[in-house]
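One structure is given below, represented as structure tokens, and several questions about it will come after.
With one protein chain withheld, the remaining protein chains of the complex are depicted in position.
Let's look at chain A:
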Amino acid sequence: MLRRTLLLGLCRGPLGRGLGTHRGGSILGKVEGRGGYRGSWMAPSSSSVTFRTQDPAHDVKTVGRLGGGDRDGKMSEIKKKIQSILPGGDWNPLYDTSHLPPESSDVVIVGGGVLGLSVAYWLKKLEKPRGAIRVLVVERDHTYSRASTVLSVGGIRQQFSVPENVQLSLFSIDFLRNINEYLAVADDPPLDIQFNPSGYLLLASEKGAAIMENNVKVQRQEGAKVCLMSPEQLRNKFPWINTEGVALASYGMEHEGWFDPWCLLQGLRRKVQSMGVLFCHGEVTRFMSSSNLMKTASGEEVNLKRIHEVHVKIDQSLEYQPVECAIVINAAGAWSGQVAELAGIGKGPPGTLQGTKLPVELRKRYVYLWHCPQGPGLETPFVIDPSGTYFRREGLGHNYLGGCSPTEEEEPDPGNLEVDHDFFQDRVWPPLAQRVPAFETLKVRSAWAGYYDYNTFDQNGVVGPHPLVINMYFATGFSGHGLQQAPAVGRAVAEMVLEGHFQTINLSSFLFSRFYSGEKVQEHNII
């Protein structure tokens, strides 16, 4: 049967490439350069101009081509055709479907940012036996132009108030340090995430000093290396700080700093591709699910839903592919709320579990890059002012990155990623100049905006399955600290999917059900 297929390809190959229209039963060949057309029913847009002869049985020598047609060119075409037919090729006798996702996939991950790829990586790493699970990652923007991952400032810290957050960050920094052991691909160069181990410096006013002390105690218990500093110690160590209004400071000595998120993303992408995860450039538009009316142990009736198909619409086309799936992972970042609505989460009377929406929204945040030649030196940590303004060094040339989170009233419209420069003048510069007098003379070089996947409930992540849509798992809502917790969260979600419970870090307080029961896991140290 192999030989027959080979002969088929050999004979039809050269003919099929040149002649695009439907001829006597042979509808072979790809139409190059067009995304949405299956097969060659329309006029071809092939790269070479061909002349049609009256008799289609003529072989390729009688068909003239402009600017080609030597024997070597034909041989390489024949070779390419054979290669595409063999296993691994994309030859399809009826029409070309190489751009479509598979018809079925065990796990579909909506969103190809750092969280989605981290879940894919850990699913493939922890699965037994190897190769058991087929994973599909659906990402609608392969340039990642609006993804939160690449627009992030890239910091990683353990100074959180919730112990689970500290554990997540500790594992993630361990992952980053050993990134070339985790994400090694044979024949590819090692990754350099350009980690700056300069630490975070959080400043607290009188009001916040007691909370900060408490937080540092929790952090130290979990194993973070944080030290508390008085204003005088602060002045000795960092003479460029104006300590007016600062009662206490906490400084991370190790395992904190900033790194290059794009490198982590590409490293994960490369590794998961080599592990066999499939990628699809498309958008999830619909979930087909089935419901079952079940009775709980106490006798009340519950409508349990199960997603069994995901409709993936191909980019810039009306074509879509229904993908049968067993599990859906919502890692869509700032757009997770919309994806959850597609699955019917939140459609019900308010106040019930069916009516509880996923409270993750898009929030726009600005980052500014400025130059200040008299600014703080090489030792500058990632400084966070009590007012919420933050900055860090960038490179060796006295450039600094920074910004501030706006209050609820002045939240900008998240419809686009345009930067508001007045925001810098009014809200970011005054506290900066007050805290670091050298910043009174600075010059803004550039700025950009990105989205937070902001959890309006308690600004902490949502991890784990939904109680009613039983095969949708969340890995989203981290409100600005998703990048630094991504490796650990990916592992936690993979454990939940494969084992049914958290094994290494217990994130049961981050489950969806807390939105219904009202138990907030409030994270105070959010910038």
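In the analysis below, contacts are C-beta pairs under 8 Å (C-beta built on N, C-alpha and C of every residue); 3 or more make two chains touch, one makes a residue touch a chain; residues count from 1.
Simple rule for what comes next: contacts and distances are computed from a predicted model.
Student: Considering the UniProt annotation of the chain absent from this complex, which name among "WD repeat and HMG-box DNA-binding protein 1", "Distal membrane-arm assembly complex protein 2", "F-box only protein 30-like" or "Nucleoporin NDC1" applies?
Tutor: Options "WD repeat and HMG-box DNA-binding protein 1", "Distal membrane-arm assembly complex protein 2", "F-box only protein 30-like" or "Nucleoporin NDC1" considered; the missing chain's recorded name is "Distal membrane-arm assembly complex protein 2".
Student: Looking at A:197, A:388 or A:467, which makes contact with the chain not pictured?
Tutor: Checking each option in A:197, A:388 or A:467, the one touching the absent chain turns out to be A:197.
Student: Kindly state which of the options A:243, A:273 or A:434 is in contact with the chain not pictured.
Tutor: A:273
Student: Contacts of chain A with the missing chain: which residues?
Tutor: Considering the whole complex, chain A reaches the absent chain at 1, 83-84, 87-92, 94-95, 97-98, 100-103, 130-131, 177, 181, 184-188, 194-199, 253-255, 257, 269-270, 273-276, 278-279, 321, 377-379, 396.
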